[in-house]
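One protein chain omitted, others in place.
As written, the chain order gives the labels A and B, with residue 1 at the start of each chain.
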Amino acid sequence: MPNKHSRTTHENLPLNALIDGLNRRYCHVIDDGEFERWPGFFVKDGTYRITTRWNHSNGMQAGLMFCENRGMMEDRVSALRIANVYEPHTYRHLVDPPLVINQSDGEASVQTSFVVYRIMETGSPEVFCTGKYLDKLVEMDKDFLFKERLVVCDSERIDTMIIIPL
Amino acid sequence: MPNKHSRTTHENLPLNALIDGLNRRYCHVIDDGEFERWPGFFVKDGTYRITTRWNHSNGMQAGLMFCENRGMMEDRVSALRIANVYEPHTYRHLVDPPLVINQSDGEASVQTSFVVYRIMETGSPEVFCTGKYLDKLVEMDKDFLFKERLVVCDSERIDTMIIIPL
Partner (left out) sequence: MPNKHSRTTHENLPLNALIDGLNRRYCHVIDDGEFERWPGFFVKDGTYRITTRWNHSNGMQAGLMFCENRGMMEDRVSALRIANVYEPHTYRHLVDPPLVINQSDGEASVQTSFVVYRIMETGSPEVFCTGKYLDKLVEMDKDFLFKERLVVCDSERIDTMIIIPL
């Protein structure tokens, strides 16, 4: 094998693998219903937004959900546990390996396709949402955390009931 | 790149890659209809179970399918080929990269999200099942095999016709 393969192994691949691992943990935490652990995937002033393809490509800021720091995410989780009234359901995320768009020292911009299935208590799994994550990640201690996670949903017609984070 | 990246490469990543490779082969064997090769992914006394999220989280052992060794899996495949009467169909698995939960010398516990589409002879693909694999793997010769594969389906409402393994 040529040298570039070794180079890929030592430089690019571990980054991909680390980011992929972050996505795996993120999804299993949500799909297993451990919502209290969700804000911990973000840096303290990290942002989480859900928008649609059309809104995003037209530069519209307003979206379906916006948390501008970890505290707001914790509030959402509390609301989800305590205040909200909704029909019980779970998600199943299927998330592609990430495509790294940019990387510099300790930071990375990544694009990742996903599909989320929603499972109501008495029903079959349904395609709830497809789209892509546009993420900015920062290296913290021995891992990556989200500085920005922008969820761009492909469809303009999103169920208004986004209770559980995507 | 810091040292930990190299460490990730040499220790964690190959394990992930080996397990991912096992999942790829497992799925293509089933989706290509080569069912006779399916038991070969397990050690001789390996177990294969299908259950639902509710049953699993409530500690119910009874499930939708239970094979407690490779021989029982071979029997299932024979039945599928010879005895069962069912409308012809195929599967398409889409399976995420694995999340390694635990690893010790030559063993690993892994959690992996999946979706299975079912394609009837005259129809379009339908979402048949979503869920997660909870696997215990052992290293044998130059690869990993399943010691336990527990298929936890997200929905309680599973089509009774699980002929082909998930």
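Here, a contact is a pair of C-beta atoms (placed from the backbone, for glycine too) under 8 Å apart; a residue touches a chain by one contact, two chains touch by 3 or more.
This one's a predicted model, so the numbers in the text were calculated from it and none came from an experiment.
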item: Contact with the hidden chain (one of A:P39, A:G131 or A:P165); value: A:G131
item: On chain B, residues whose C-beta touches the chain left out of the figure; value: 9-11, 13-15, 17-18, 20-21, 24-25, 27-28, 31, 90, 92-95, 97, 115, 117, 119, 121-127, 142
item: Residues of chain A (touch criterion as defined above) contacting the omitted chain; value: 1, 4-6, 8-9, 12-13, 16, 53, 94, 96-99, 111, 113-115, 127, 129-132, 154-157
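Keep in mind that, in the parts below, only the chains that are shown with their structure count from here on.
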item: Chain A and chain B: spacing of chain centres that average the CA atoms, whole Å; value: 25
